[in-house]
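A protein chain is absent from this complex, but the other protein chains hold their places.
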Amino acid sequence: MQPADALLSATSISKHFGGLAALSDVSITIRRGEIFGLIGPNGAGKTTLFNVLTGIYAADGGELIFDGKRIDGFKPHHVAQRGIARTFQNIRLFSSMTALENVMVGRHVRTRTGVLGAVLRTRRALAEERAIVQRAHELLDYCGLSARAYDLARDLPYGDQRRLEIARALATEPKLLALDEPAAGMNATETEALKTLLERIRADGITLLLIEHDMKLVMGLSHSVVVLDYGEKIAEGEPAAVQRDAKVIEAYLGGSLT
Amino acid sequence: MNFSATFGTLSSNPHWRRMAWIVIALILLAAPFLIEATLGRSWVRITDVALLFIMLALGLNIVVGFAGLLDLGYIAFFAVGAYSYALLASPQLGIHWPFLLLLPLGAAVAALFGILLGAPTLRLRGDYLAIVTLGFGEIIRVFLNNLNRPVNITNGPQGITLIDPLQMGGFSLSQSHSFAGLTFSPVHSYYFVFLVCAVLSIIISLRLENSRVGRAWMAIRDDELAASAMGINTRNVKLLAFAMGATFGGLAGALFASFQGFISPESFHLIDSIMVLCMVVLGGMGNVAGVVLGAVLLTALPEALRYIGPLQQSWFGEILVEPSDARMLLFGLALVLMMLLRPSGILPPRRRRMAPPSLVTNRATG
Partner (left out) sequence: MEIFAQQLVNGLVLGSIYALVALGYTMVYGILGLINFAHGDITMIGALVSITVVQLLAAAGMPAAVTLVLAGGVAMVVCVILGVSIERVAYRPLRRAPRLAPLITAIGISILLQYSAALIWGKQYIAMPELIEPTRISIAGAQLTDLQAAIFLLACLIMAGLLWFIKTSRMGRAMRATEQNPDVAGLMGVNTNTVIAFTFVLGSAIGAIAGLMVVLYYGLGHYFMGFMLGLKAFTAAVLGGIGNVAGAVLGGLLLGVIESLASGYIGDLTGGVLGSNYRDIFAFLVLVLVLVLKPSGLMGQHSGDRA
């Protein structure tokens, strides 16, 4: 039975690629309002799980329930519409568009103007467009990117690109924000700023799912953690407990986790 | 002299802007007569064709420039629009419907074909999409060429003749008219019709570019997966691009049929698809002004090359290179050189229209 405040329940998810089992019987439950960490050695299946949760892959087996409703086999845009937004491990911004426009694209799923409205410039279309621009500016400001609004996404420094991806994802008004290694390549200062941003996002009511290799960050932020290794769940629970779990330490080849 | 700075200050001054628009409008209205006076009537006809190509290029720009879908068979929509009009306004089937009905109908039929031809290509990308669309274009041409047996629909390679011009009541654009002391021959009259359509096409393209739909197209072009993850229904949005592009093409085709009075499958060859693609690419993909420029250049320059026939005659006493062949050689060369030297096109890929005017003069272009 899922706890009443479960936002996302994935039950017995499995995914194969040819003969390779990328995920075997993985079950996770993310509670509303928490920060949920997903860790594991490289190749453990973390991004694969992400892709299944966000509709990019269809699971070969198992069940996905989000906000009380099944989302198995939904296409990515449908998943986004239901309220899951994500960022990518390898930053996938719209490189030829400005930072502002990138965030404006995020508003697509919550707005309606079509070809007719755009061409005829109806009052409703113009009002919606103004609202989109304004909201995009707000989100850029929220993520500390106001100064960069009119720069092309591909011209932004690396750290700003990562934050822009977050701003864009936030524009879709998600209930669950899934972040794939948001701190990758960041130095200590940037990571600290990211941590503050993520905590602020959570305080504003959005549930967070996090893949991260930066142990300090993920253990410091998360309420619950799940550890994957070779496509299987090998541990779950509170960060402190997971850190001491022998199986987890072994999976990371004998290193300590702090 | 810093051109872009001057341009920037001028364009931000509302008085100068209005003056500029009025001057441009006057020039455009007087153009056919000015051209006839300086270059002759044949060049007015070329101008008319250029206006049609502007529409075509803008249509393809939606598919290739905005949405990033490489369509090598675009001329098929032009053909569909032309044949739709021709079949319903000529002796071929004995039907003569009014143009007010047929022009939108041509556009609508083309839009339908856009969706039909676009649907199978949705999962393809890059080269493969290009080849499939090329294949579709050729399939349509072969059908147009051969649908004269067992039932004669398209009249095969001979094409359809005696197509009704744009006409209402007794007033026909295929006849000359006098007005305000000026003689409006058909090429003049059609100029104004095409001008209105071209201007509308430009306005629609610009409005689409800076809209929710336009951004969705560009997002798909830049990263389809990310676009999908952000909630964009990529299948529908791509089909919309095909449909919109096809609509422009179909309307241009219908107008072409009424203008020329005669169409055949030979007017809709692969090389014409490539020509329109080049207008888009060479002008600056996605950039509306660039595409218009590309259309004008690629219509006018080849025509200008016709003069090298008589030129060779006077220099060498014989024609060494047929003008049409020279045109193709130069075209091929231009393609190669453009891609090697300036692949983003003549005009920069996209102007950042969202930027406040004061920033326009400071930023480097490109």
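Here the chain labels run A and B in written order, and each chain numbers its own residues starting at 1.
The criterion applied here is as follows: a contact is a pair of C-beta atoms (placed from the backbone, for glycine too) under 8 Å apart; a residue touches a chain by one contact, two chains touch by 3 or more.
These figures come from a predicted structure and were not determined experimentally.
Novice: Need the list of shown chains touched by the one chain that isn't shown.
Specialist: Counted over the whole complex, the chain not pictured touches B.
Novice: In the whole complex, not just what's shown, which of B:P98, B:P310 or B:G332 touches the removed chain?
Specialist: Answer from the full complex: B:G332 touches the omitted chain.
Novice: Which positions on subunit B touch the chain that was left off?
Specialist: Subunit B touches the missing chain through residues 70, 120-121, 123-128, 130-132, 134-136, 138-139, 142-143, 146, 149-150, 270-271, 274, 277-278, 281, 285, 321, 325, 328-329, 331-336, 338-340, 343.
Here is the rule we use: only the chains that are shown with their structure count from here on.
Novice: I'd like to verify one number: the distance from the centre of subunit A to the centre of subunit B, where each centre is the average of its C-alpha atoms, in whole angstrom.
Specialist: 43
Novice: Enumerate the contact residues on subunit A facing subunit B in the complex.
Specialist: So the residues of subunit A touching subunit B come out as 54, 56, 75-77, 80-81, 85-86, 88, 92-98, 100-101, 104-111, 113-115, 117-119, 121, 125, 128-129, 132-133, 150, 152, 168-169, 171-172.
Novice: Contact residues on subunit B for subunit A in the complex?
Specialist: My answer: residues 204, 207-208, 211-216, 218-219, 221-223, 225-234, 240, 244, 349-350, 352, 354-356, 359.
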